[in-house]
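A single protein chain has been removed from this complex, and every other one stays in its place.
As written, the chain order gives the labels A and B, with residue 1 at the start of each chain.
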Amino acid sequence: MMEWLRRPWPDHRAERTLGAVSLFVFVVVVAMAVFVATKAWPIFQHNGLSWLSGGGDLESEINRMTVATTKPAAAVYHLRAWPLIYGTLLSTAFALVLGLTIAVLASVFFVELAPVRVSRVVIPMVRLLASVPSVIYGLIGILVLVPFVGQNLITTHERESVQNVIQLTGAGLAVTVVILTIMITPIMIALICEALASVPPSWREGAVALGLNPLRAVRAVTLKAIRPAIVAAAVLATARALGEAVMIQMVSGGKSFAPKPVDGVVFFFEPLRTLASAIIDYHDGIGSPALGASVYAWALLLLFSAFALSVTGYLVKLPLRKYQTRG
Amino acid sequence: MSTYSPEAQQSGSVPGAPSGRGSSGRGRRSSPMSWRWGDRVALAAAWGAGIGLCVIAAAIVLYMGYRGIQYLRPGLIFTHPRVSESGADSGGFLDPLIGTIVLTVIGIALALPLALASAVWVAEYGRPSWLARVVESSIEIVAGTPDIVIAIFGLAIFQLSLFAPFSFTSQGGGVYGNSFIAAGAMMSLLALPPVYAATRDGLQAVPGHMREAAFALGKTRITTIRRVLLPSVRSNIATGVTLGISRIIGSTAIVLILLGATLRIETQGSVPGIDLLRGTGSSLTTYIYDNSPAGEGGAPQKAYAAAFLLLVFVLLLNLLVDRIGRAQASSTGMTPIGAVV
Partner (left out) sequence: MHRIRRLSVALTVAGVLGVAAPAAANATPLVTISGATSSYPLVDLLANKYVKLHPHKVRFKITQGGTTVGLANVKDGSDTIADVAQEPNGSDAGLVFYPIAKYAICVVTNKSNPVTNLTPAQVTSIFTGKTKTWSSALGGATASGPIEVFTRTSVAGVLTSFKSLLLEGKSVESAATEESTEGQLRQAVESAPDGIGFLSNYQANKGGLNAVEFNGVACDQATAASGQYQGVADFYEVTKGDATGAAASFINWIDKSPAAKKIIASQWILIG
């Protein structure tokens, strides 16, 4: 047996073995979908798809699930998780819009406008920012930004205006969006800078020769040429923002509350909860049947969104193929 | 599309020497004073965004550095943590540090063979092609899955009674599901995509004549891979592994959910070595989390100290990636694989 293993392998055996090992990843992906969906099934069984909508009081629904332990009645499974979905969408959308704008502008700055020496120093620093662990961002957020917002930016009047419904502690939408933007922008900058640098300079020079000023030339020619990279950057950043759990749990205020835009400025100070931060908050209740099924259901939703995101990114890039730059 | 109106544009904008940077024709390009108002705002915004980002990056690094130097004492690195209600005598973070190292070792040990096998198969064999696409897409899906979903999946798997030997079973039959091996196995899913991508790109970049030379000498494909190709992509593999390590040490969600959240490393069972794998503990990241106001933390100083140490590790890993990339570029003349985020 050992001899058989030690002699040089013929190619077909090696190919089969390596192929089988490679398929292990596919098995893992399928297992991920199957296991999470199976454990989330009770929520779908008792709520259909309406658990995605709103209308109930999520906090009391979760309380009911937490105290019901074995073989809960069907009413305990009642879930309306819209505040979580809304919180996820809000924080991700704001961070993406802000981040994409800043990333495109900053990339144009680094590649086109800044002196070479500045870019050589700053681009590695931006890449470093991209690999800083999220718990460190959360630490700075909760120790520096949240007290700053709570003590300096929220006025007593604003506190009193929403006192009947919610308490403002400084941890909320504003701090969440700011830190989330700082987290996802470096990823986008790295991708967009690379793409900008790979556009043949003759394209831009042609535009300048036709009379456009350099910034216009960049906008008219280069940015359009790197649209696939911008889409890829946006997809990558959204995936990161959707899955960000620990940082958001630290700075978002931990209340399953749907911030109301009609509240004006206070909207930005209201606490929220996202799907991922809710999983962190309630993961130790995963032993109880109803709460565990809810946590798995939120994880399933995140898994599904991540998958849908990659597919969307792929589909959006398809028609842009013809604008691909060389190299 | 911008409208082309010759009268509105400055006539002095002749491009200078071509280059990949924005410095073409810098001496003679139109001055921003003559641009349209919208363009000037855009220019100011670009400068603002760039400078602003530099300032924020510098601020984060400098602030963490300042706090870290303020609070990090060498003794902390080598002292065991103690459970205590006040921050003063809660000890250091030796156990979380060891926890991070153990998780990294397990994660890379599990990810490396899997990633190498997949990359080699896809790059060198890859028949039938639909199967290769399946493997590629699977790894891409794993790369895009959020950490928290991977952690929950790990919990679902390791709480099956099939996997009871990997953690422990409490009285009453419930499988605990939290252990170093559970967390390490999920960490390997984190490290898999970077190693795979780096190895596959490296293999695809190896010029065809190296393979042909080996075949001409009568070597089989698998021997060529083992003796010729893999050694030549060593630095790519090193880059991928370093990126994987960087992802592993930064992950908090997986450790929170799958490592049992005990301050000290607590072994399980009595076979030396295996008891550590089955045991519970914490990592630097959960130590930071626990000592911040989000956890029990009366000890933000300890959190800052541990965070500074973590940041130093990440910085060193980043420098390592750059160094490997530059060494590869100079030695082989091939373009280095850029840092895949």
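Throughout what follows, contacts are C-beta pairs under 8 Å (C-beta built on N, C-alpha and C of every residue); 3 or more make two chains touch, one makes a residue touch a chain.
Given the structure is predicted, the values throughout are model-derived calculations rather than measurements.
Visitor: Per the definition of touch given earlier, which of A:80, A:159 or A:227 contacts the omitted chain?
Guide: In the complete complex, the chain left out is touched by residue A:159.
Visitor: Considering the whole complex, which of A:39, A:127, A:219 or A:255 touches the chain not shown?
Guide: A:255
Visitor: In the complete complex, which positions of chain B touch the hidden chain?
Guide: So the residues of chain B touching the missing chain come out as 83, 85-86, 168, 170-174, 176, 261-262, 266, 269-271, 274, 280, 293, 296-298.
Visitor: State which residues belonging to chain A touch the missing partner chain.
Guide: Within chain A, the residues that touch the unshown chain are 2-3, 57, 59, 63, 66-67, 69-70, 147, 156, 159-160, 163-167, 169, 253-255, 281, 284-285, 287-288.
The criterion applied here is as follows: only the chains that are shown with their structure count from here on.
Visitor: With chain centres taken as the means of their Cα atoms, state the distance from chain A to chain B in Å.
Guide: The answer is 16 Å.
Visitor: Mind listing the chain B positions that touch chain A in their complex?
Guide: Checking each residue of chain B against chain A gives 1-2, 4, 6, 9-10, 13-15, 18-25, 29-30, 32, 34-35, 39, 42-43, 45-54, 56-58, 60-61, 63-64, 113-114, 117-118, 120-122, 125, 127, 131, 134-135, 138-142, 144-150, 152-153, 155-157, 174, 189, 192, 220-223, 246, 249-253, 256-257, 285, 288-289, 292-294, 300, 303-304, 307, 310-311, 314-315, 317-318, 322, 338-339, 341.
Visitor: Help me check something: in the complex, which residues belonging to chain A touch chain B?
Guide: It is residues 8-11, 14-15, 18-19, 21-26, 28-29, 31-32, 35-36, 39, 101-102, 105-106, 108-114, 116, 118, 122, 124-136, 138-140, 142-144, 182, 185-187, 189-191, 194, 197, 201-202, 204-205, 208-216, 219-220, 236, 239, 242-246, 249-250, 276, 279-280, 283, 286-287, 295-296, 299, 302-303, 306-307, 309-310 of chain A that touch chain B.
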